[in-house]
Structures are given as C-alpha cells and as structure tokens.
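Would you mind keeping the following structure in view while I ask a few things?
Omission of a single protein chain aside, the complex is shown with its protein chains in their original locations.
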Amino acid sequence: MDYFFVLMLAGMSAAMVAGGLAFSFLIAPHRPGAIKNSPYECGEPPIGQAWVQFNVGYYLFGLLFLVFDVEAAFLYPWAVAFHGLGFMAFLEMGIFLLVLILGLAYAWKKGALEWV
Amino acid sequence: MIASASYTVIFYLLAALAVLLSLAVVNAWKLLRAAIALMGVLSMSAGLYVMLDASFLAGVQVLVYVGGIVVLIVFAVMLTRSAELLQDNPAPLRKILGAIASLAFLAATVGVFRSSPFLLSAEKAPLRDNTTLIGEKLLDYGAGGYVLPFEIISLLLLIAIIGGIVVARKTEPQGQPFTTGGDEAGEAEFRPPFTQEEHEDELELVEK
Partner (left out) sequence: MLMLPEIIVVLTAGVVLCLDLFLTERSRVILAPVTLLGLALGFAALLVTPQTGDLLGGRFGMDPIAWWFKVIFLIAGFVTVILSMDLLDGRAAHRMRGIGFRGEYYTILLSTIVGMMFLISARETITLYVSLETATIPLFVLTAWRRDHVQSGEAGLKYVIIGALASAFILYGLSILYGLTGQTSIVGMSAKLADVPRPAFWLAAAMLMTGVGFKLTIVPFHMWAADVYEGAPAPVTAYLSVASKAAGLAFMFQVFYRIFGSELAGWTPLIAAFAAVTMSLGNLVAIVQDNIKRFMAFSAISQAGYLILGFLGPADNGVPAMLFYMLVYILSNLAVFACIVWYSNETGRERIEEYRGLSLTNPIMALGMMIALFSLAGIPPLSGFVGKFFLFSIAAKAGYNWLVAVAAVNSTISLFYYLRIVRQMYIEPIYEGAGTLPVRYTVAATVGLLSLAVALMGVIPYFYETIHAQTITWLASLIG
C-alpha cells in the first residue's frame, strides 16, 4: 500500500497531461497552413533535417555513466545494511570500488573524459 | 477484497501495457520510437517488481535500465547516420516461419508455466525489508553469500569501461605506431596480393 500514492500520482499526472491535450484539441480552432505546421525555431526559418549525427563522445560519457550507475546500484544495499555488516564487508566493498576506480583512472588518463 | 481485486487489475494493466509496448519496440520503423517504447516496457516491469514487493529491484530497474541503458541506446541511435530503418522486407516465408516459431515458443512456455508449480517466495517468508537482506547476502562470504559473483562483477564492469573506450573512441591516441597499412616508407616493396584484394573488398563495402 506504500506504493498506492505513487500509483495515484502517476495516474493523476497522466490524467492532467492527457486532459490538457484533449481539452486544447477540443476547443482550439483547426486552421492548419504550411507556415503554421513548420517547426518554430525562434523566428528563424528551419533549414535541413532535424536529424544530426551525434558526437561519439556522448556515447562514451553515456557508457561511463552507465557503469557507475550500476556501481551505485550495488553500493545502495551495502549502505543500507552497513551497520549489521562486519569489517570484512567493508574490505570487500573496498576491493569492488578499487577495481572500478582503476577503470575511472584508466578513462581519465586515456582522455576519454575530455570533450573532443 | 477491493485491495486484492485492484491488485489484480493493476497487474494485468501493467502486463498488457508491457506486451503492447514490446510489440511497438519490434514493429517501430523509427529507432527512436522503438527506444522510447522500450523505456515504457522497462518501466512497466519495474511496476511489476513493485507489485512483487521487490522494491530494490524496481529501483535498480528504473535507475539502470530506464535511466541508463535506454539513454545509451538513444545515444547509439543518434550516432547513426539516419534514424530511419532501411525498408527491408523479409520474404513472406521467413515472416511466416518466424511467426510460427515465436508462437510455438509462447505456447511451450505458457503451457509449462501453467502446469508447473513454482516455488513462490511468499510461501517462505515475508520479504519486507529486502534491501538490507540483499546487502547482507551480497557481502556475505559464508555458505549462503554471494561475494564471489559480486567481486567478479567489478571485473566485468572494468572490462566494460575499457572495451567500450577502445571500441568506441573516434580519435587515434597519440603514438599508436601500428595503425599504418604498411604504407610507410620502406614498407612499400613488399605488398602481398591478398591485402590489395582485401582492400578493394573493403572499398566496395564502403561504397555500398
């Protein structure tokens, strides 16, 4: 039941968005034209496709983020259970972190964290 | 009564949404739409985890899958030249065979799952505060612990970092000397026939 409020929140926010869209669809006048349908770009006429090829740097950052995201997911239960665990658990987590810090050091030294 | 009924309703709602969104993932012509639908599928399964009282798993699902992997997929999509999938139409026979295989697999798994009693964790103990329990199990080096896979995972993550950087980097790092194709001075006198053909093959592939 703890999650009942999460569900309610999700339902209400979905309803608000859907309601807003539906309401504006219902009451707004529909008079489309070529200029009205073009994307609004701060008053500038849009040029070319909206599609741009991303820099590979985004991918590398995303990858590093993901790895440390997973690490955080492992840290969390350790932190929650910390008081009941002994010194060995601390040591084990130290080894785990050491290996990943090695990965971070690698990425840093090799310049994967620099924006090119 | 109402609680259990609403539980059932929500479960089927989440499950149906997950199935529909999965269909959207495989049927979308635009990769980005498929990625967003995938995000939906993963969120729905997070919801299912919540209903199973696996709140930590649900959190990890949202944190890692929805927030990390899908973002990475979107970046990978944006790295491509175009988000439109090539309009390749597989032969009808292949489509039919694929459909038959998928349906047979579905029938087999559903049939098996309906006929077999699975051990449900509810029969054992109420897993209320399971995050603490996971933490204890994960770092327990005794008989019931999982410290070995835990440490192996750190190695796996390290390899993921290194491998990802090696494969995905665009720029050649300074001073990697062995990236020439043998076209430096003094290497020109010996060019075996195979490399040239191979090189031409490559050029053809690039042109395609």
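The letters A and B name the chains in turn, as written, and every chain counts its residues from 1.
Following the convention adopted for this analysis, a residue touches a chain if its C-beta (ideal position, glycine included) is under 8 Å from a C-beta of that chain, and two chains touch if they have at least 3 such contacts.
What you see is a predicted model, and the numbers here were worked out from it, not measured in a lab.
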Statement: Filtering B:18, B:70 or B:147 for touch with the omitted chain leaves B:147
Field: On subunit A, residues whose C-beta touches the chain left out of the figure
entry: 99, 102, 105-106, 109-110
For subunit B, the residues touching the chain missing from this view: 108-109, 111-113, 115-119, 124, 141-149, 152-153, 155-156, 158-160, 162-163, 165-167, 172-182, 187, 190, 192, 194-195, 202, 205-206
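Everything that follows uses one rule, which is that only the chains that are shown with their structure count from here on.
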Message: From the mean C-alpha coordinate of subunit A to that of subunit B, what's the distance rounded to whole Å?
response: 16
Statement: subunit B contacts subunit A in the complex at 3, 10, 50, 56, 59-60, 63-64, 67-69, 71-72, 75-76, 78-83, 131-136, 138-141, 147, 150-151, 153-155, 157-158, 160-162, 164-165, 168-171, 173
Statement: Interface with subunit B, subunit A side, in the complex: residues 1, 3, 6-7, 51-54, 56-60, 62-67, 69-74, 76-82, 84-85, 88-89, 92-93, 95-97, 99-100, 102-104, 106-107, 110-112, 116
